[in-house]
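What you see is the complex with one protein chain gone and the rest in place.
And then chain A:
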Amino acid sequence: MELDPDDVFRDEDEDPENEFFQEKEASKEFIVYLIDASPKMFSSTCPSEEKDKQESHFHIAVSCIAQSLKSHIINRSNDEIAICFFNTREKKNLQDLNGVYVFDVPERDCIDRPTARLIKEFDLIEESFDKDIGSQTGIVSDSRENSLYSALWVAQALLRKGSSKTADKRMFLFTNEDDPFGNMRISVKEDMTRTTLQRAKDAQDLGISIELLPLSQPDKQFNITLFYKDLIGLNSDELTEFMPSVGQKLEDMKDQLKKRVLAKRIAKRITFVICDGLSIELNGYALLRPAIPGSITWLDSTTNLPVKVERSYICTDTGAIMQDPIQRIQPYKNQNIMFTVEELSQVKRISTGHLRLLGFKPLSCLKDYHNLKPSTFLYPSDKEVIGSTRAFIALHRSMIQLERFAVAFYGGTTPPRLVALVAQDEIESDGGQVEPPGMNMIYLPYANDIRDIDELHSKPGVAAPRASEDQLKKASALMRRLELKDFSVCQFANPALQRHYAILQAIALDENEVSETRDETLPDEEGMNRPAVVKAIENFKQSIYGNDPDEESDSGAKEKSRKRKAGNADDGKYDYIELAKTGKLKDLTVVELKTYLIANNLPLGGKKEVLINRILTHIGK
(Lines give C-alpha, C1' and ligand atoms only; values in the text may rest on other atoms or scores of the structure.)
Protein backbone atom coordinates (compact mmCIF):
# COMPACT_ATOMS: atom_id res chain seq x y z
CA MET A 1 0.00 0.00 0.00
CA GLU A 2 1.28 3.39 -0.81
CA LEU A 3 1.64 5.89 1.92
CA ASP A 4 -0.19 8.49 -0.03
CA PRO A 5 -1.78 6.84 -2.99
CA ASP A 6 -3.80 9.73 -4.26
CA ASP A 7 -1.54 12.58 -3.46
CA VAL A 8 -2.70 14.88 -6.17
CA PHE A 9 0.23 17.17 -6.32
CA ARG A 10 3.15 14.89 -6.28
CA ASP A 11 5.25 15.08 -9.35
CA GLU A 12 4.93 11.85 -11.23
CA ASP A 13 8.64 11.42 -11.30
CA GLU A 14 9.94 11.75 -7.84
CA ASP A 15 12.88 14.02 -7.99
CA PRO A 16 15.77 12.13 -6.46
CA GLU A 17 17.19 15.41 -5.27
CA ASN A 18 14.02 16.34 -3.57
CA GLU A 19 15.53 16.34 -0.16
CA PHE A 20 17.67 19.24 -1.23
CA PHE A 21 14.69 21.37 -1.90
CA GLN A 22 12.69 20.67 1.16
CA GLU A 23 11.88 23.65 3.18
CA LYS A 24 13.92 24.96 5.94
CA GLU A 25 12.50 27.45 8.33
CA ALA A 26 12.30 30.73 6.49
CA SER A 27 13.93 33.75 7.97
CA LYS A 28 11.19 35.28 9.98
CA GLU A 29 9.20 38.45 9.90
CA PHE A 30 7.66 40.08 12.94
CA ILE A 31 4.75 42.37 12.16
CA VAL A 32 2.58 44.63 14.26
CA TYR A 33 -0.56 46.03 12.71
CA LEU A 34 -1.38 49.37 14.32
CA ILE A 35 -4.93 50.45 13.62
CA ASP A 36 -6.28 53.87 14.45
CA ALA A 37 -9.69 53.33 16.08
CA SER A 38 -10.58 56.96 16.63
CA PRO A 39 -14.19 58.01 15.98
CA LYS A 40 -12.97 59.66 12.79
CA MET A 41 -12.10 56.22 11.38
CA PHE A 42 -15.73 55.21 11.79
CA SER A 43 -17.31 58.41 10.57
CA SER A 44 -15.28 58.81 7.41
CA THR A 45 -16.43 56.65 4.59
CA CYS A 46 -15.51 55.76 1.11
CA PRO A 47 -17.73 54.45 -1.62
CA SER A 48 -17.39 50.70 -1.65
CA GLU A 49 -17.11 48.43 -4.61
CA GLU A 50 -20.74 47.52 -4.18
CA LYS A 51 -22.99 50.26 -5.44
CA ASP A 52 -24.65 52.74 -3.09
CA LYS A 53 -22.79 51.43 -0.14
CA GLN A 54 -20.33 53.29 1.97
CA GLU A 55 -17.51 51.65 3.87
CA SER A 56 -15.93 53.21 6.91
CA HIS A 57 -12.18 53.63 6.98
CA PHE A 58 -12.10 51.34 9.97
CA HIS A 59 -13.80 48.65 7.95
CA ILE A 60 -11.35 49.09 5.09
CA ALA A 61 -8.37 48.76 7.41
CA VAL A 62 -9.74 45.76 9.28
CA SER A 63 -10.83 43.83 6.22
CA CYS A 64 -7.52 44.52 4.55
CA ILE A 65 -5.69 43.02 7.52
CA ALA A 66 -8.10 40.07 7.66
CA GLN A 67 -7.46 39.30 3.99
CA SER A 68 -3.77 39.72 4.42
CA LEU A 69 -3.72 37.34 7.40
CA LYS A 70 -5.43 34.65 5.36
CA SER A 71 -2.65 34.75 2.80
CA HIS A 72 -0.02 35.18 5.44
CA ILE A 73 -0.88 32.01 7.30
CA ILE A 74 -0.22 30.04 4.13
CA ASN A 75 2.63 32.00 2.65
CA ARG A 76 4.76 32.59 5.70
CA SER A 77 3.20 30.79 8.60
CA ASN A 78 6.34 31.11 10.68
CA ASP A 79 6.07 34.86 10.86
CA GLU A 80 4.75 36.33 14.05
CA ILE A 81 2.15 39.02 14.10
CA ALA A 82 0.32 41.23 16.56
CA ILE A 83 -2.76 43.39 16.10
CA CYS A 84 -2.96 46.56 18.07
CA PHE A 85 -5.65 49.26 18.08
CA PHE A 86 -5.05 52.74 19.38
CA ASN A 87 -7.45 55.52 20.29
CA THR A 88 -9.54 53.01 22.20
CA ARG A 89 -11.76 53.32 25.21
CA GLU A 90 -10.46 50.18 26.88
CA LYS A 91 -6.82 49.41 27.30
CA LYS A 92 -4.96 46.16 27.15
CA ASN A 93 -1.18 46.12 26.90
CA LEU A 94 1.77 45.11 28.98
CA GLN A 95 2.78 48.68 29.65
CA ASP A 96 -0.77 49.47 30.78
CA LEU A 97 -0.92 52.58 28.64
CA ASN A 98 -4.22 54.29 28.01
CA GLY A 99 -5.90 54.17 24.64
CA VAL A 100 -4.00 51.15 23.30
CA TYR A 101 -5.59 47.73 22.95
CA VAL A 102 -3.67 44.67 21.82
CA PHE A 103 -6.12 42.27 20.27
CA ASP A 104 -5.54 38.63 20.99
CA VAL A 105 -7.13 35.24 21.33
CA PRO A 106 -6.44 32.41 23.79
CA GLU A 107 -3.63 29.92 23.21
CA ARG A 108 -1.52 32.59 21.70
CA ASP A 109 0.98 35.20 22.85
CA CYS A 110 0.48 38.87 22.05
CA ILE A 111 2.89 38.46 19.20
CA ASP A 112 2.91 35.00 17.79
CA ARG A 113 2.33 32.93 14.69
CA PRO A 114 -1.15 33.48 13.27
CA THR A 115 -3.72 30.86 14.17
CA ALA A 116 -7.06 29.92 12.68
CA ARG A 117 -8.77 31.18 15.78
CA LEU A 118 -7.13 34.58 15.55
CA ILE A 119 -8.26 34.95 11.95
CA LYS A 120 -11.73 33.72 12.77
CA GLU A 121 -12.25 36.11 15.66
CA PHE A 122 -10.62 38.99 13.88
CA ASP A 123 -13.08 38.48 11.04
CA LEU A 124 -15.84 39.29 13.52
CA ILE A 125 -14.07 42.18 15.21
CA GLU A 126 -16.44 44.83 13.91
CA GLU A 127 -19.42 43.25 15.63
CA SER A 128 -17.84 43.19 19.05
CA PHE A 129 -15.62 46.20 18.77
CA ASP A 130 -17.90 48.71 20.33
CA LYS A 131 -18.68 46.51 23.28
CA ASP A 132 -15.23 45.15 24.06
CA ILE A 133 -12.80 47.79 22.92
CA GLY A 134 -14.60 50.98 22.04
CA SER A 135 -13.47 54.01 20.15
CA GLN A 136 -12.22 57.13 21.87
CA THR A 137 -9.81 59.80 20.81
CA GLY A 138 -6.71 59.33 22.87
CA ILE A 139 -4.80 62.48 22.15
CA VAL A 140 -5.83 64.97 24.77
CA SER A 141 -4.15 68.25 25.20
CA ASP A 142 -4.86 68.79 28.89
CA SER A 143 -3.85 65.44 30.22
CA ARG A 144 -0.97 65.20 27.84
CA GLU A 145 -2.29 61.82 26.77
CA ASN A 146 -0.80 60.80 23.44
CA SER A 147 -2.19 57.52 22.17
CA LEU A 148 -0.10 57.55 19.00
CA TYR A 149 3.03 57.78 21.09
CA SER A 150 1.77 54.99 23.33
CA ALA A 151 0.87 52.84 20.36
CA LEU A 152 4.37 53.15 18.93
CA TRP A 153 5.78 52.31 22.31
CA VAL A 154 3.63 49.20 22.70
CA ALA A 155 4.45 48.07 19.19
CA GLN A 156 8.13 48.56 19.74
CA ALA A 157 7.94 46.57 22.94
CA LEU A 158 6.15 43.76 21.14
CA LEU A 159 8.83 43.74 18.50
CA ARG A 160 11.54 43.32 21.06
CA LYS A 161 11.06 39.60 20.49
CA GLY A 162 13.49 37.90 18.15
CA SER A 163 16.89 38.99 16.99
CA SER A 164 16.97 41.74 14.40
CA LYS A 165 19.76 39.88 12.63
CA THR A 166 17.60 36.94 11.65
CA ALA A 167 14.25 38.61 11.43
CA ASP A 168 12.58 41.50 9.69
CA LYS A 169 10.52 43.70 11.98
CA ARG A 170 7.77 45.90 10.70
CA MET A 171 4.83 48.01 11.80
CA PHE A 172 1.92 48.75 9.55
CA LEU A 173 0.13 51.90 10.63
CA PHE A 174 -3.43 52.45 9.40
CA THR A 175 -4.89 55.92 10.01
CA ASN A 176 -6.94 58.64 8.35
CA GLU A 177 -5.74 61.47 10.61
CA ASP A 178 -3.06 63.36 8.75
CA ASP A 179 -2.54 65.90 11.49
CA PRO A 180 -2.87 64.08 14.82
CA PHE A 181 -1.83 67.06 16.92
CA GLY A 182 -3.53 69.72 14.83
CA ASN A 183 -6.00 70.82 17.45
CA MET A 184 -3.46 71.27 20.20
CA ARG A 185 -2.11 74.44 21.57
CA ILE A 186 1.07 75.29 19.78
CA SER A 187 3.39 74.47 22.65
CA VAL A 188 1.73 71.15 23.35
CA LYS A 189 1.67 70.35 19.69
CA GLU A 190 5.38 70.95 19.33
CA ASP A 191 6.10 68.89 22.38
CA MET A 192 3.93 65.99 21.31
CA THR A 193 5.25 66.06 17.77
CA ARG A 194 8.81 66.00 19.05
CA THR A 195 8.32 63.13 21.47
CA THR A 196 6.32 61.07 19.00
CA LEU A 197 8.88 61.50 16.25
CA GLN A 198 11.61 60.60 18.71
CA ARG A 199 9.71 57.43 19.65
CA ALA A 200 9.42 56.48 15.98
CA LYS A 201 13.08 57.18 15.42
CA ASP A 202 14.05 55.03 18.37
CA ALA A 203 12.07 52.17 16.90
CA GLN A 204 13.70 52.65 13.50
CA ASP A 205 17.10 52.71 15.11
CA LEU A 206 16.33 49.28 16.50
CA GLY A 207 15.83 47.99 12.97
CA ILE A 208 12.07 48.29 12.94
CA SER A 209 10.57 49.73 9.81
CA ILE A 210 7.35 51.70 9.98
CA GLU A 211 5.01 51.57 7.02
CA LEU A 212 2.17 54.01 6.79
CA LEU A 213 -1.11 53.09 5.14
CA PRO A 214 -3.03 56.37 5.11
CA LEU A 215 -6.72 56.48 4.20
CA SER A 216 -7.99 59.57 2.40
CA GLN A 217 -11.44 61.14 2.55
CA PRO A 218 -13.24 61.30 -0.79
CA ASP A 219 -13.10 65.11 -0.73
CA LYS A 220 -9.80 65.64 0.99
CA GLN A 221 -6.60 63.77 0.39
CA PHE A 222 -4.44 62.68 3.28
CA ASN A 223 -1.76 65.30 3.62
CA ILE A 224 1.45 63.46 4.27
CA THR A 225 3.48 66.63 4.65
CA LEU A 226 1.67 67.78 7.80
CA PHE A 227 3.22 65.24 10.11
CA TYR A 228 3.80 61.73 8.82
CA LYS A 229 6.54 62.44 6.28
CA ASP A 230 8.85 63.04 9.20
CA LEU A 231 7.62 60.03 11.10
CA ILE A 232 8.32 57.57 8.32
CA GLY A 233 11.30 59.55 7.09
CA LEU A 234 10.39 60.33 3.51
CA ASN A 235 12.67 62.60 1.58
CA SER A 236 11.29 65.08 -0.92
CA ASP A 237 11.83 62.81 -3.95
CA GLU A 238 9.78 60.04 -2.48
CA LEU A 239 7.10 62.41 -1.29
CA THR A 240 5.37 62.91 -4.60
CA GLU A 241 5.30 59.22 -5.35
CA PHE A 242 4.08 58.17 -1.96
CA MET A 243 0.37 58.97 -2.01
CA PRO A 244 -0.39 57.59 -5.48
CA SER A 245 1.20 54.27 -4.48
CA VAL A 246 -0.93 53.87 -1.37
CA GLY A 247 -4.01 52.52 -3.10
CA GLN A 248 -1.91 49.88 -4.77
CA LYS A 249 -0.32 48.92 -1.47
CA LEU A 250 -3.68 48.29 0.12
CA GLU A 251 -4.78 46.24 -2.86
CA ASP A 252 -1.57 44.24 -2.74
CA MET A 253 -2.08 43.44 0.91
CA LYS A 254 -5.58 42.21 0.22
CA ASP A 255 -4.99 40.31 -2.99
CA GLN A 256 -1.88 38.44 -2.23
CA LEU A 257 -1.46 35.26 -4.14
CA LYS A 258 -1.44 32.35 -1.75
CA LYS A 259 2.04 31.10 -2.32
CA ARG A 260 4.35 29.63 0.21
CA VAL A 261 7.47 31.71 0.45
CA LEU A 262 10.67 29.81 0.90
CA ALA A 263 13.88 31.23 2.21
CA LYS A 264 16.68 31.64 -0.27
CA ARG A 265 19.06 28.85 0.24
CA ILE A 266 21.72 27.02 -1.61
CA ALA A 267 20.47 23.73 -2.93
CA LYS A 268 23.94 22.47 -3.72
CA ARG A 269 27.51 23.60 -3.74
CA ILE A 270 29.21 22.68 -6.93
CA THR A 271 32.82 22.46 -7.95
CA PHE A 272 33.03 23.41 -11.59
CA VAL A 273 36.12 21.92 -13.20
CA ILE A 274 36.92 24.11 -16.19
CA CYS A 275 40.08 22.24 -17.07
CA ASP A 276 42.73 20.24 -15.31
CA GLY A 277 44.12 22.41 -12.57
CA LEU A 278 41.37 25.02 -12.64
CA SER A 279 38.21 24.54 -10.62
CA ILE A 280 35.86 27.23 -9.42
CA GLU A 281 33.15 27.31 -6.84
CA LEU A 282 29.48 27.66 -7.74
CA ASN A 283 26.28 27.59 -5.77
CA GLY A 284 23.23 25.91 -7.21
CA TYR A 285 19.75 27.25 -6.45
CA ALA A 286 16.36 25.74 -7.15
CA LEU A 287 14.55 28.74 -8.55
CA LEU A 288 11.81 26.80 -10.29
CA ARG A 289 10.20 23.80 -8.66
CA PRO A 290 6.60 22.62 -8.77
CA ALA A 291 4.88 24.06 -5.71
CA ILE A 292 3.06 21.57 -3.53
CA PRO A 293 0.48 22.31 -0.85
CA GLY A 294 2.77 21.30 1.96
CA SER A 295 3.33 17.96 3.53
CA ILE A 296 0.44 15.77 4.54
CA THR A 297 0.15 14.70 8.14
CA TRP A 298 -1.96 11.62 8.66
CA LEU A 299 -4.37 11.95 11.55
CA ASP A 300 -6.44 9.51 13.51
CA SER A 301 -9.92 10.27 12.22
CA THR A 302 -11.53 9.92 15.63
CA THR A 303 -9.13 12.00 17.66
CA ASN A 304 -7.52 14.12 14.95
CA LEU A 305 -4.15 13.39 16.48
CA PRO A 306 -1.22 12.70 14.23
CA VAL A 307 -0.47 9.04 13.61
CA LYS A 308 2.95 7.63 13.30
CA VAL A 309 3.68 5.48 10.33
CA GLU A 310 5.88 2.48 10.80
CA ARG A 311 7.14 0.52 7.91
CA SER A 312 8.26 -3.02 8.26
CA TYR A 313 9.57 -5.56 5.81
CA ILE A 314 8.17 -9.02 6.25
CA CYS A 315 9.45 -12.22 4.78
CA THR A 316 6.46 -13.89 3.15
CA ASP A 317 7.83 -17.38 3.69
CA THR A 318 8.48 -17.20 7.39
CA GLY A 319 6.73 -14.04 8.54
CA ALA A 320 9.97 -12.83 10.06
CA ILE A 321 10.65 -9.14 10.12
CA MET A 322 13.54 -8.19 7.93
CA GLN A 323 16.13 -5.60 8.74
CA ASP A 324 17.47 -3.03 6.34
CA PRO A 325 19.41 -3.25 4.13
CA ILE A 326 17.69 -6.01 2.24
CA GLN A 327 19.22 -7.76 -0.73
CA ARG A 328 17.74 -7.18 -4.15
CA ILE A 329 17.31 -9.59 -6.99
CA GLN A 330 17.00 -9.35 -10.72
CA PRO A 331 15.75 -12.46 -12.51
CA TYR A 332 18.09 -13.02 -15.42
CA LYS A 333 18.89 -16.08 -17.48
CA ASN A 334 16.74 -18.33 -15.33
CA GLN A 335 18.44 -17.39 -12.12
CA ASN A 336 18.06 -14.74 -9.50
CA ILE A 337 20.99 -12.40 -9.54
CA MET A 338 21.58 -10.88 -6.12
CA PHE A 339 22.68 -7.36 -5.43
CA THR A 340 23.39 -5.80 -2.10
CA VAL A 341 22.25 -2.26 -1.61
CA GLU A 342 25.88 -1.27 -1.36
CA GLU A 343 26.68 -2.85 -4.70
CA LEU A 344 23.84 -1.00 -6.36
CA SER A 345 25.01 2.30 -5.04
CA GLN A 346 28.50 1.47 -6.25
CA VAL A 347 27.11 0.91 -9.72
CA LYS A 348 25.58 4.35 -9.70
CA ARG A 349 28.70 6.01 -8.43
CA ILE A 350 30.64 6.60 -11.59
CA SER A 351 32.24 9.93 -10.92
CA THR A 352 32.86 12.52 -8.28
CA GLY A 353 30.07 14.96 -7.65
CA HIS A 354 31.79 17.65 -9.64
CA LEU A 355 30.62 19.50 -12.69
CA ARG A 356 33.14 19.02 -15.47
CA LEU A 357 33.24 21.23 -18.51
CA LEU A 358 33.42 19.25 -21.74
CA GLY A 359 33.11 22.00 -24.33
CA PHE A 360 30.80 24.46 -26.02
CA LYS A 361 28.13 24.31 -28.71
CA PRO A 362 25.99 26.88 -30.50
CA LEU A 363 22.58 27.42 -28.86
CA SER A 364 20.84 25.89 -31.85
CA CYS A 365 22.16 22.47 -30.79
CA LEU A 366 19.99 22.58 -27.68
CA LYS A 367 16.68 21.18 -28.89
CA ASP A 368 13.29 21.70 -27.37
CA TYR A 369 13.05 18.05 -26.43
CA HIS A 370 16.35 18.06 -24.57
CA ASN A 371 14.74 18.39 -21.19
CA LEU A 372 13.96 16.12 -18.27
CA LYS A 373 13.29 18.12 -15.15
CA PRO A 374 13.45 21.66 -13.77
CA SER A 375 16.74 23.45 -14.23
CA THR A 376 19.14 24.51 -11.49
CA PHE A 377 20.41 28.07 -11.33
CA LEU A 378 24.16 28.57 -10.90
CA TYR A 379 25.78 31.61 -9.35
CA PRO A 380 29.49 31.88 -8.52
CA SER A 381 30.91 32.23 -5.03
CA ASP A 382 34.28 33.45 -3.86
CA LYS A 383 33.72 32.25 -0.34
CA GLU A 384 36.02 29.28 -0.55
CA VAL A 385 37.83 29.74 -3.81
CA ILE A 386 38.90 33.28 -4.57
CA GLY A 387 38.74 34.04 -8.27
CA SER A 388 35.68 31.91 -8.97
CA THR A 389 33.42 34.84 -9.74
CA ARG A 390 35.86 36.39 -12.16
CA ALA A 391 36.30 33.26 -14.22
CA PHE A 392 32.56 32.64 -14.17
CA ILE A 393 31.68 36.13 -15.36
CA ALA A 394 34.22 35.93 -18.16
CA LEU A 395 32.75 32.67 -19.43
CA HIS A 396 29.25 34.00 -18.93
CA ARG A 397 29.92 37.06 -21.08
CA SER A 398 31.64 35.08 -23.80
CA MET A 399 28.80 32.57 -23.96
CA ILE A 400 26.17 35.29 -24.30
CA GLN A 401 28.26 37.16 -26.83
CA LEU A 402 28.95 34.09 -28.95
CA GLU A 403 25.49 32.57 -28.46
CA ARG A 404 26.89 29.34 -27.18
CA PHE A 405 26.15 27.05 -24.28
CA ALA A 406 28.50 24.83 -22.34
CA VAL A 407 28.17 21.08 -22.25
CA ALA A 408 29.28 19.55 -18.99
CA PHE A 409 29.03 16.32 -17.07
CA TYR A 410 27.47 16.61 -13.65
CA GLY A 411 28.09 13.86 -11.12
CA GLY A 412 25.89 15.31 -8.40
CA THR A 413 22.65 13.61 -9.44
CA THR A 414 21.65 9.98 -9.71
CA PRO A 415 22.27 9.02 -12.37
CA PRO A 416 24.95 11.54 -13.26
CA ARG A 417 23.91 13.54 -16.28
CA LEU A 418 25.10 15.45 -19.23
CA VAL A 419 23.99 19.04 -18.68
CA ALA A 420 23.73 22.19 -20.75
CA LEU A 421 24.82 25.40 -19.06
CA VAL A 422 22.95 28.29 -20.62
CA ALA A 423 24.16 31.77 -19.70
CA GLN A 424 21.37 34.13 -18.70
CA ASP A 425 21.80 37.88 -18.70
CA GLU A 426 20.15 39.86 -15.97
CA ILE A 427 16.68 41.13 -16.86
CA GLU A 428 15.13 43.91 -14.82
CA SER A 429 11.80 45.59 -15.00
CA ASP A 430 10.31 48.26 -12.77
CA GLY A 431 13.35 48.11 -10.59
CA GLY A 432 12.77 44.46 -9.83
CA GLN A 433 14.91 41.58 -11.00
CA VAL A 434 13.01 39.34 -13.38
CA GLU A 435 15.91 37.10 -14.29
CA PRO A 436 19.04 37.02 -12.16
CA PRO A 437 22.39 36.89 -13.96
CA GLY A 438 24.01 33.48 -13.98
CA MET A 439 23.79 30.17 -15.74
CA ASN A 440 20.93 27.74 -15.86
CA MET A 441 21.90 24.11 -15.70
CA ILE A 442 19.57 22.09 -17.90
CA TYR A 443 19.57 18.34 -17.39
CA LEU A 444 19.83 16.56 -20.73
CA PRO A 445 18.28 13.21 -21.51
CA TYR A 446 20.41 10.27 -22.60
CA ALA A 447 19.76 8.41 -25.82
CA ASN A 448 17.98 5.81 -23.68
CA ASP A 449 15.46 8.41 -22.59
CA ILE A 450 14.54 9.79 -26.01
CA ARG A 451 11.78 8.08 -27.96
CA ASP A 452 11.45 8.06 -31.68
CA ILE A 453 7.82 8.94 -32.16
CA ASP A 454 8.16 10.73 -35.49
CA GLU A 455 9.19 7.51 -37.15
CA LEU A 456 6.05 5.84 -35.90
CA HIS A 457 3.98 8.29 -37.83
CA SER A 458 5.84 8.21 -41.12
CA LYS A 459 4.42 6.39 -44.06
CA PRO A 460 7.34 5.35 -46.21
CA GLY A 461 7.16 6.61 -49.73
CA VAL A 462 4.00 8.57 -49.04
CA ALA A 463 4.54 12.28 -48.75
CA ALA A 464 2.93 13.74 -45.64
CA PRO A 465 0.47 16.54 -46.37
CA ARG A 466 2.12 19.94 -46.08
CA ALA A 467 0.50 23.33 -45.74
CA SER A 468 0.18 25.43 -48.88
CA GLU A 469 1.32 29.05 -49.19
CA ASP A 470 -2.22 30.25 -48.64
CA GLN A 471 -2.66 28.13 -45.54
CA LEU A 472 0.61 29.43 -44.15
CA LYS A 473 -0.53 32.97 -44.75
CA LYS A 474 -3.80 32.35 -42.96
CA ALA A 475 -1.93 30.69 -40.09
CA SER A 476 0.31 33.72 -39.84
CA ALA A 477 -2.68 36.07 -39.70
CA LEU A 478 -4.21 33.89 -37.00
CA MET A 479 -1.06 33.94 -34.93
CA ARG A 480 -0.75 37.72 -35.16
CA ARG A 481 -4.36 38.12 -34.07
CA LEU A 482 -3.97 35.76 -31.16
CA GLU A 483 -0.67 37.13 -30.01
CA LEU A 484 -0.26 37.45 -26.26
CA LYS A 485 1.73 40.65 -25.85
CA ASP A 486 3.91 40.95 -22.76
CA PHE A 487 3.40 37.32 -21.98
CA SER A 488 5.29 36.31 -18.91
CA VAL A 489 5.88 32.69 -18.20
CA CYS A 490 4.54 32.53 -14.70
CA GLN A 491 1.53 34.78 -14.91
CA PHE A 492 -0.91 31.98 -14.15
CA ALA A 493 -1.70 30.85 -10.65
CA ASN A 494 -2.00 27.10 -10.24
CA PRO A 495 -5.78 26.59 -10.14
CA ALA A 496 -5.71 23.31 -8.22
CA LEU A 497 -3.33 24.68 -5.63
CA GLN A 498 -5.35 27.88 -5.12
CA ARG A 499 -8.46 25.77 -4.79
CA HIS A 500 -6.74 23.61 -2.23
CA TYR A 501 -5.80 26.64 -0.14
CA ALA A 502 -9.36 27.94 -0.39
CA ILE A 503 -10.71 24.60 0.86
CA LEU A 504 -8.18 24.52 3.66
CA GLN A 505 -9.10 28.04 4.73
CA ALA A 506 -12.83 27.33 4.61
CA ILE A 507 -12.45 24.25 6.78
CA ALA A 508 -9.98 25.81 9.19
CA LEU A 509 -12.10 28.91 9.72
CA ASP A 510 -15.46 27.12 9.62
CA GLU A 511 -16.50 29.26 6.72
CA ASN A 512 -19.79 28.30 5.18
CA GLU A 513 -18.57 28.53 1.65
CA VAL A 514 -15.32 27.94 -0.06
CA SER A 515 -14.32 31.24 -1.59
CA GLU A 516 -14.37 31.11 -5.35
CA THR A 517 -11.01 30.75 -7.01
CA ARG A 518 -10.66 31.85 -10.57
CA ASP A 519 -9.07 29.49 -13.05
CA GLU A 520 -6.73 31.82 -14.87
CA THR A 521 -5.54 29.08 -17.16
CA LEU A 522 -8.73 29.04 -19.22
CA PRO A 523 -8.71 30.86 -22.55
CA ASP A 524 -9.76 34.47 -22.47
CA GLU A 525 -13.26 34.05 -23.89
CA GLU A 526 -13.90 37.71 -24.37
CA GLY A 527 -10.71 38.13 -26.36
CA MET A 528 -11.39 35.00 -28.36
CA ASN A 529 -14.80 36.35 -29.32
CA ARG A 530 -13.56 39.64 -30.70
CA PRO A 531 -14.78 39.82 -34.28
CA ALA A 532 -11.31 40.20 -35.74
CA VAL A 533 -10.14 37.10 -33.88
CA VAL A 534 -13.17 35.08 -34.85
CA LYS A 535 -12.64 36.11 -38.43
CA ALA A 536 -8.96 35.12 -38.43
CA ILE A 537 -9.84 31.72 -37.01
CA GLU A 538 -12.65 31.34 -39.52
CA ASN A 539 -10.31 32.17 -42.41
CA PHE A 540 -7.72 29.70 -41.26
CA LYS A 541 -10.35 27.05 -40.80
CA GLN A 542 -11.71 27.74 -44.24
CA SER A 543 -8.26 27.42 -45.79
CA ILE A 544 -7.76 24.01 -44.17
CA TYR A 545 -11.17 22.43 -44.19
CA GLY A 546 -12.70 24.21 -47.17
CA ASN A 547 -16.40 24.85 -47.18
CA ASP A 548 -17.37 21.61 -45.64
CA PRO A 549 -15.86 21.53 -42.15
CA ASP A 550 -17.39 18.21 -41.17
CA GLU A 551 -15.84 16.42 -44.08
CA GLU A 552 -12.76 15.06 -42.36
CA SER A 553 -11.14 12.59 -44.65
CA ASP A 554 -10.39 9.45 -42.76
CA SER A 555 -7.63 7.37 -44.13
CA GLY A 556 -7.28 4.63 -41.60
CA ALA A 557 -9.60 4.88 -38.68
CA LYS A 558 -12.51 3.20 -40.37
CA GLU A 559 -10.74 -0.05 -40.55
CA LYS A 560 -10.21 0.07 -36.85
CA SER A 561 -13.78 0.83 -35.98
CA ARG A 562 -14.85 -2.02 -38.14
CA LYS A 563 -12.54 -4.27 -36.22
CA ARG A 564 -14.07 -3.21 -33.00
CA LYS A 565 -17.52 -3.85 -34.33
CA ALA A 566 -16.44 -7.28 -35.40
CA GLY A 567 -15.33 -7.81 -31.85
CA ASN A 568 -18.70 -6.77 -30.64
CA ALA A 569 -20.38 -9.26 -32.92
CA ASP A 570 -18.52 -11.94 -31.03
CA ASP A 571 -20.40 -11.35 -27.86
CA GLY A 572 -23.16 -13.48 -29.27
CA LYS A 573 -20.82 -16.39 -28.98
CA TYR A 574 -21.69 -16.91 -25.35
CA ASP A 575 -24.92 -16.74 -23.49
CA TYR A 576 -23.64 -14.57 -20.69
CA ILE A 577 -26.85 -14.72 -18.73
CA GLU A 578 -26.81 -18.46 -18.76
CA LEU A 579 -23.14 -18.52 -17.77
CA ALA A 580 -23.80 -16.05 -14.99
CA LYS A 581 -26.62 -18.17 -13.63
CA THR A 582 -24.51 -21.27 -13.55
CA GLY A 583 -21.54 -19.35 -12.14
CA LYS A 584 -19.43 -20.22 -15.12
CA LEU A 585 -18.37 -16.69 -16.02
CA LYS A 586 -15.07 -17.37 -14.36
CA ASP A 587 -14.25 -19.90 -17.02
CA LEU A 588 -14.13 -17.20 -19.66
CA THR A 589 -10.97 -15.29 -20.41
CA VAL A 590 -10.59 -11.66 -19.53
CA VAL A 591 -10.78 -10.78 -23.21
CA GLU A 592 -14.07 -12.61 -23.52
CA LEU A 593 -15.42 -10.88 -20.45
CA LYS A 594 -14.39 -7.58 -21.91
CA THR A 595 -16.34 -8.18 -25.11
CA TYR A 596 -19.46 -8.18 -23.01
CA LEU A 597 -18.39 -5.06 -21.16
CA ILE A 598 -17.59 -3.26 -24.41
CA ALA A 599 -20.89 -4.28 -25.95
CA ASN A 600 -22.72 -2.89 -22.95
CA ASN A 601 -20.63 0.22 -22.56
CA LEU A 602 -19.31 -0.70 -19.17
CA PRO A 603 -15.91 0.25 -17.73
CA LEU A 604 -13.11 -2.17 -18.58
CA GLY A 605 -10.78 -1.63 -15.66
CA GLY A 606 -9.95 -3.96 -12.82
CA LYS A 607 -9.05 -7.55 -12.16
CA LYS A 608 -10.97 -10.52 -13.40
CA GLU A 609 -13.19 -10.81 -10.33
CA VAL A 610 -14.06 -7.16 -10.63
CA LEU A 611 -15.03 -7.67 -14.25
CA ILE A 612 -17.20 -10.66 -13.36
CA ASN A 613 -18.90 -8.76 -10.57
CA ARG A 614 -19.55 -5.91 -12.93
CA ILE A 615 -21.21 -8.22 -15.42
CA LEU A 616 -23.24 -9.83 -12.66
CA THR A 617 -24.50 -6.48 -11.43
CA HIS A 618 -25.32 -5.50 -14.96
CA ILE A 619 -27.26 -8.67 -15.62
CA GLY A 620 -28.91 -8.39 -12.24
CA LYS A 621 -30.45 -5.10 -13.27
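To be clear about the criterion, a contact is a pair of C-beta atoms (placed from the backbone, for glycine too) under 8 Å apart; a residue touches a chain by one contact, two chains touch by 3 or more; residues count from 1.
We adopt the following convention: contacts and distances are computed from a predicted model.
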Per UniProt record, name of the chain withheld from view ["ATP-dependent DNA helicase 2 subunit KU80", "Trafficking protein particle complex subunit", "Molecular chaperone MKKS isoform X1" or "Vacuolar protein-sorting-associated protein 25"]: "ATP-dependent DNA helicase 2 subunit KU80"
Absent-chain contact - pick from A:Leu94, A:Leu124, A:Leu239 or A:Ala496: A:Ala496
Residue in contact with the excluded chain [from A:Leu482, A:Ala599 or A:Ile619]: A:Leu482
Listed residues A:Leu94, A:Leu124 or A:Leu278, member touching the removed chain: A:Leu278
Selected from A:Pro47, A:Pro218, A:Gly247 or A:Gly387 as touching the chain missing from the view: A:Gly387
Residue of A:Leu94, A:Leu124, A:Leu206 or A:Val534 in touch with the missing chain, whole complex considered: A:Val534
